[in-house]
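The complex appears here without one of its protein chains, the remainder shown in place.
For chain A:
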Amino acid sequence: MATTEEIRADLADIVNEVAGVDADDVQLDKSFVDDLDVDSLSMVEVVVAAEEKFGVTIPDDEVKNLKTVGDAVAFIERSQG
């Protein structure tokens, strides 16, 4: 099982690739929209890339609940169970 930090680091790389945010800024307490300036289309790209990377499914209904990086990491951890 990947650790929380490993998931965060991999997710940070995805956010960097998609939105150009410095990977070091992608910390658990950061909001995708308010802190990292990830817009809605970029968020869809992040979600799709994360699904591929982590082998999980993130339903559209769930995406709106993933407000922070921590929310997303927690969801991925739960999904990987």
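Definition applied: a residue touches a chain if its C-beta (ideal position, glycine included) is under 8 Å from a C-beta of that chain, and two chains touch if they have at least 3 such contacts; residues count from 1.
Definition applied: contacts and distances are computed from a predicted model.
Visitor: The complex lacks one chain in this depiction; which UniProt name from "3-oxoacyl-[acyl-carrier-protein] synthase 2", "DNA-binding response regulator", "Branched-chain amino acid transport protein AzlC" or "ABC transporter permease" does that chain carry?
Guide: Missing chain, per its UniProt entry: "3-oxoacyl-[acyl-carrier-protein] synthase 2".
Visitor: Just the residue numbers, please: which parts of chain A touch the chain that's not shown?
Guide: 18-20, 41, 44-45, 48, 51-52
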